[in-house]
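Left out: one protein chain. Kept in place: all the others.
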Amino acid sequence: MRSELFVQYLISGLIYGSIYAAIAIGFNIIYNATGIINFAQGEFAMLGGMIASSLAPSMPLAVAVAVAVALTAAAGIAIERVFLRRVARGGVLKMIVMTIGLSIVIREAALLAWGESIRTLPFFSGNEVSSVSFLGAHFSPQIFWVAGAIALISAGLSLFFKFTLVGKAMRGCAASRDGASLCGIRPDGMVTLAFGMSAGIGAMAGCVVAPLTQTHYAIGSELAIKGFTVAAFGGLGNSVAAVVAGLFMGMLESFSIILIPEAYKDVVTILVLLAVLFLKPSGLFGSRTAGALKEY
Amino acid sequence: MRRYFPVVALVLFAFALPPLAAATKTAFLLTQATMSAYYALASLGLCALMGYAGQISLGQAGFFAIGGYASSFISTRNLDLLASTPFVRLLDLAGLLVRGTDSYGAPLLSPSPWVSCLCAVLLAAGVAALIGTPVLRLKGHYLAMATLGFGIVIEKIVRGTKALGGADGISGVPAFTILPGLEVTGGRSARSANFTIAWLVLALGYLFLVNLFGSRSGRALRALHDGAEAADAMGVDTARYKLKVFILGAVYAAVAGILLTHYNGSIGPGEANAMKSVRYVAIVAIGGMDNLGGTLVAGLALNFLSLRGVFGSLDDGVFGAVLVFVILLAPEGRLDLFRGKARRTISGGASRGAQS
Partner (left out) sequence: MSILAAQGLTRSFGGLRAVDGVSFEAGEKRITAVIGPNGAGKTTLFNLISGALEPDSGRVLFDGSDITGLKPYKVARLGLARTFQAIKLSRKMTALENVMLGRHVRSRAGFIEGMIAAPWTRGEERSIREESMRAIELLGIAEYRDKETGSLPFGIQRSVELARAIASEPKLLLLDEPASGLNVRETKALAGLIARIRDRGISILVVEHDMSLVMDVSDEIVVLDFGKKLAQGAPREIQQNKEVIEIYLGEEDA
């Protein structure tokens, strides 16, 4: 294969892999704090991009992105407090169905608000035609923003969970709700924080790739299932593994065009998902408890 | 026997509504009412799996599509060119083929809809048995995701395969002759008869499930809902029962898909869509999860309104919103929209008391 083609596929894999990784990280944070899987995760990425695209014309891009992230984080918090908290004691089945319902409602609300149009954001640096070249392939410098965002998110989260009091409190809650509350930590507060963070991270990812992939009211569901695949693949709850798994999945999808028709490209992800679930539910790097699923 | 009441009601409606509709000049509503019955049938199958046995499936639309596509594919195969081969002559002798002419007047020799129906049901049951074993070992969210994945794979397959009509699906699906003179078909003249057929099929499906849940196997299934440990300790082979009810749900969806396809005369990849699966789940949840009657009413009502276009372009949104709203109303206890508020408050209060 010619090197430019290879690099194109590689870059494309990196871009999509990064967004899948970000969604997966969002899944992991919520899973660690609550034991549930938030089917609405993909919608956060969608909201981030869409909100930013509406704000971008009227303010500096950085501000638009920041506001979009903040608003989406707020939406995540609202969802947790208004809907999920009340359903928590009804059992896992109810919570699953609730997050499914919420994801639909958010999507349809987006349809109402923005219609079916495909929207985009301006490039963070340069414009549509600026490009960097590498091994004969040309790509947009936006790639660096994407890579940078993912690196920042991962590093930031690691530091947060390792060194800050709040981060450690969240880890405590993840390990044992009762133990944590005995230490004076409010598990409910941690859950709310988890949702806020997940939503914000998803929104950030949505913004950063929007100039490259555009955004659209319906992208949430596909992102959700791919993000979940990545999370499960790396091991539910393990965010470092999520990044690795995400990039891998992105590449896999990108290069799969060599072997199979484009129409079946999405099937690749599903097959990976089914393989993971059937063969090794705890994922590549997950613990046995990840395979067994937590109790909320 | 209060639980048989819906069966009786369905049979009554099956015969009483068409003349009523004719008299009030609302006969055009019968078409959507017929389709709603088939969608409700698929929801009933899911209710048995999800509401009673507690296994969530986001792949019900996949089985619906397998049923519809398989039946339409087989019944639209024209074997005329192979008419002289021994295999085809054998089929003909066995009475499994029907003759006709296509729209250009050329001869048509196809498997009879009974054959295609049987094959489609067996296929759906077979697929369910195949994927059920690994899938049902999963719990909760993993099960939901695996079944969702299954549904998506089915959709991609039917959408991407030329032989299955690709994005346009299969059309020209022949009428399904149940008895001489009684056909499942979309023609105007058969509209009343088809309404009756659909609602009778629905009544029968409902009857089977009510019987099941009042029986020994039904108790075993229901015991699965709160966790398999107790059922296990009482001698129930939980893995086998889960698989059986999974196959049951798949067969219900497939039958619904088959009949609807023959009624409409066509099927498209949209029937396998994940959103359709979510709708089935929503209907079961709105109906009260383990409430067969509730699922029936929700299935008929919501599908009818949706098909009539009452929800407009927010169709999916309405299902989602009602779902969220309904779960919110009864976050801890049972959702008794269809059983009266009083009972819910009593059982909700008592169970809280019992846990202290």
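Each chain carries a letter (A and B) given by its place in the written order, and its residues are counted from 1.
Quick note on the criterion: a residue touches a chain if its C-beta (ideal position, glycine included) is under 8 Å from a C-beta of that chain, and two chains touch if they have at least 3 such contacts.
Since the structure is predicted, the reported quantities are computational estimates derived from the model, not experimental observations.
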Revision key, fill the gap. Whole complex considered, the hidden chain contacts B
Practice item. Kindly state which of the options B:Ala220, B:Leu259 or B:Ala285 is in contact with the chain not pictured. Key: B:Ala220
Exercise for review: State which residues belonging to chain B touch the missing partner chain.
Suggested key: 208-209, 211-212, 214-220, 222-223, 225-227, 229-238, 244, 248, 290, 334, 346-347, 350-351, 353-354
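We take it that only the chains that are shown with their structure count from here on.
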**Study point:** Interchain centroid distance [CA atoms averaged], chain A/chain B, Å
**Key:** 34
Check your understanding: Can you name the residues of chain B that touch chain A in the complex?
Key -> 50, 54, 56, 58, 134-135, 138-142, 144-146, 148-150, 152-153, 156, 159-160, 274-275, 278, 281-282, 285, 289, 313-314, 316-317, 319-321, 323-324, 327-328, 330-333
Exercise for review: Would you tell me which residues of chain A are touching chain B in their complex?
Suggested key: 36-37, 39, 83, 86-90, 92-94, 96-98, 100-105, 107-109, 111-112, 221, 225, 228, 232, 261, 263-264, 266-267, 270-271, 273-274, 277-278, 281, 293
